[in-house]
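Submitted below is the structure of interest, expressed as structure tokens.
Only one protein chain is missing from this complex, and each of the others stays in its spot.
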Amino acid sequence: MRAPIALADLNALSSTDIAAKLANVFEHSPWIAEQAAAARPFSGIVPLFAALTSALDAATPAQRLALLRAHPDLASRAERAAGLTADSAAEQGSVGLDRLSAKEQHAFARANQAYREKFGFPYIVCARRHTRDSILRHFERRLANDAPAEIAAAIREVSRIAALRLARLVTADDALPVNGQLSTHVLDIHRGTPAAGVTIELVELSRHGHDRTIARATTNADGRTDPPLIQYRPVPIGHYELRFAVGPYFAGRGVPVADPPFLDVVPIRFAVAEPEASLHVPLLVTPWSYSTYCGS
Amino acid sequence: MRAPIALADLNALSSTDIAAKLANVFEHSPWIAEQAAAARPFSGIVPLFAALTSALDAATPAQRLALLRAHPDLASRAERAAGLTADSAAEQGSVGLDRLSAKEQHAFARANQAYREKFGFPYIVCARRHTRDSILRHFERRLANDAPAEIAAAIREVSRIAALRLARLVTADDALPVNGQLSTHVLDIHRGTPAAGVTIELVELSRHGHDRTIARATTNADGRTDPPLIQYRPVPIGHYELRFAVGPYFAGRGVPVADPPFLDVVPIRFAVAEPEASLHVPLLVTPWSYSTYCGS
Amino acid sequence: MRAPIALADLNALSSTDIAAKLANVFEHSPWIAEQAAAARPFSGIVPLFAALTSALDAATPAQRLALLRAHPDLASRAERAAGLTADSAAEQGSVGLDRLSAKEQHAFARANQAYREKFGFPYIVCARRHTRDSILRHFERRLANDAPAEIAAAIREVSRIAALRLARLVTADDALPVNGQLSTHVLDIHRGTPAAGVTIELVELSRHGHDRTIARATTNADGRTDPPLIQYRPVPIGHYELRFAVGPYFAGRGVPVADPPFLDVVPIRFAVAEPEASLHVPLLVTPWSYSTYCGS
Partner (left out) sequence: MRAPIALADLNALSSTDIAAKLANVFEHSPWIAEQAAAARPFSGIVPLFAALTSALDAATPAQRLALLRAHPDLASRAERAAGLTADSAAEQGSVGLDRLSAKEQHAFARANQAYREKFGFPYIVCARRHTRDSILRHFERRLANDAPAEIAAAIREVSRIAALRLARLVTADDALPVNGQLSTHVLDIHRGTPAAGVTIELVELSRHGHDRTIARATTNADGRTDPPLIQYRPVPIGHYELRFAVGPYFAGRGVPVADPPFLDVVPIRFAVAEPEASLHVPLLVTPWSYSTYCGS
């Protein structure tokens, strides 16, 4: 990734240089940044992004279609070989689209082809907001859209991609609302204190047998993980399981339990629907009971 | 299984006939029933069982060893081919010991051999009180015993087997405390009512990848399953997961939820340590939270 | 109260004798029972009650008005002096209307007068379904009705009174759905067992400072009270507080707690809206946490 540029420095550049700097915020489409540059200086990254989306809104249908067509096919081995933009490569890698099996690649290729035949442009999705499963699920839903609805949906994804790219490219005092957070907290209500030293796994679940552990942590003296399980990025839409090793925790504290203990690993299975939200999923636990809730 | 005999009818028999009837309560050892028969008439099945165990307690060490040696090897294909008692066959089948892979059979055979070499009699365990995993775990523990401790442990298992066999063989007004129960209950605390129509799976977990669904049910108007998930038998020692399909339940009630819903299938993972206990594991749930506890 | 009569015996009586037996099921109105008697024999108390309400439904508006006018004023000292029916006296006593202060009697008298002036008959409410507070609250609501709505409401109360009187007067194999139940259950989720020996108070709350303890109990080995706090009668509409002495319970079990303990008496404040329902309000508690819910 390129080094980010401070907003003040960006404001001092010429339109052409701004367009060059922000050329790929919208894939292969520097003209959007060039038009937006007329509105400089920008008082923050939020106004800057608003100027970019205004330029996109003001574009002709043909220009918007060209923008959509400038995107690569998702998960295409051919395109990867031919060279993606660095951003596209990183985004697709974030969700594991560069590690598909031959069978999965084939499925993606067929879906891409069906989509492209129906709409005339490649399937675009903001990969950083998704798990692999949710990308496939959305693929199916969007394939059922009519053309105007799907163009609007694709443009919305393009804007989401642009916001995330811009947030990584420009530093400013304000922030685009592109990141979420996933945190937890273990309370030992047997003893009335935070539970320290509980090991936790966060597993991304997949309908297709690709469950993978995406974070491991141990609770600190406050019963929290330090840092949160996910932060400074979107929390991908998808299904997850938090696994709390409470059996070893209570055994280590000398609490009398059954043999085997009633609770050992407590799994909490939940879904994320809003990647930009702050989601807190705590565990309140004794050796004989627990509760959880969707907090914030 | 033979038809059970009423206690009153049993009381009316001769010692010899009682010994014949109860011949296999203790494996291949009718002499125990014959001695106990002297104490007839029995006022209940509990006194009858007490008379049987008294006879066993009064036996010589050599007689007790002979009793232990009269038992078959666990999970032995050779013995199954040669013919187990009907009781032994059913008991071993209850825990799946008749469906082992070749590799598992080999593991059992080696363990049996090690055990027999150390103690001079076959490994005996009351199979109906165990899952396959817990049998293996207990095998390891008991192999570490010294001879006197292990003879006592084996006799205890023989008594447990006998109590279960007797309970199936003789009907009476009283009951031996050989059975446990596993039940659940789903409360919809979003609406303040029992949750009816929730599908539930009970899965026996295995460290060795043999997870298997042992009960499926749908909650009735009281939020309970009808009948309980397990009753009229011991609840085998082991690890379990209850899976509650709360996503479809709330969707079916038109409750507004996220997409995908925060909670879909709620797994509750727990262990059973006392097969004769009554264990109640309820779920109190909203679309955004749940709690459970070990009740009775 | 008169001794109840078995339904079979009632079926064997003449119309006149039935009317005499059931004369006061509808206050001072034996004609209803007399008409219903034509349908005998009754296969159960539910069909018997249906026959009574059919006779009431078939009555002329003038007859129905006469029935309403046959009722006494609620909480009237003058009427009590003049002599209520035994049923009316017991019903009014159940809710404490015979123990009003002079000020309260005055308030009731004024409300009764306003009601009688508006509708031409006394205010009738099924007192056994109410606390004193809810009677007053319903008084205000019903005074706002128009005449047809209020006549319907009064007849509904007359039927409720009749159902309760009939249920006490006639024994049968079936039952009228006139009774509710209030129960509780204390689970010690610190230890994973029912909490035995917890003292519990059930207090009826009043906006007017008349809080009164209506039940005291100590939990048994199952963590329940034996019998339930309220059963075999309607649970009066009103506000309640259950008070659980968990501080002494945990202290008695030697559980380490703070000084003073975080939890001592746990109050659970709730309202009853359906007197015929079965309401279960359990407490799940550790020295540092608790939860409750409206169960059944």
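By letter and in written order, the chains are A, B and C; residue numbering begins at 1 in each of them.
Note that contacts are C-beta pairs under 8 Å (C-beta built on N, C-alpha and C of every residue); 3 or more make two chains touch, one makes a residue touch a chain.
Quick caveat, the model's predicted, so the values are computed rather than measured.
Just so you know, the chain we are not showing touches A, B, C across the whole complex. The omitted chain makes contact with just one of the residues C:Gln92, C:Asn112 or C:Ser289: C:Ser289.
Of the options C:Arg69, C:His239 or C:Arg253, the residue whose C-beta touches the omitted chain is C:His239.
Across the entire complex, the residue among A:Leu10, A:Leu56 or A:Ile189 in touch with the chain not shown is A:Ile189.
Across the entire complex, the residue among C:Pro61, C:Pro148 or C:Pro260 in touch with the chain not shown is C:Pro260. Although one chain is not displayed, its contacts with chain B can still be listed: residues 189-192, 258, 262, 284, 286-289, 291. The set of chain A residues touching the chain not shown comprises 187, 189, 192-194, 222, 284, 291, 293-296. Annotation for chain C: contacts to the undisplayed chain at residues 134, 237, 239, 258-267, 269-271, 273-274, 284, 288-294.
Convention: only the chains that are shown with their structure count from here on.
Taking each chain's centre as the mean of its C-alpha atoms, chain A lies 47 Å from chain B. Of all residues in chain A, those touching 2 or more other chains are 258, 262, 284, 288-289, 291, listed in ascending order.
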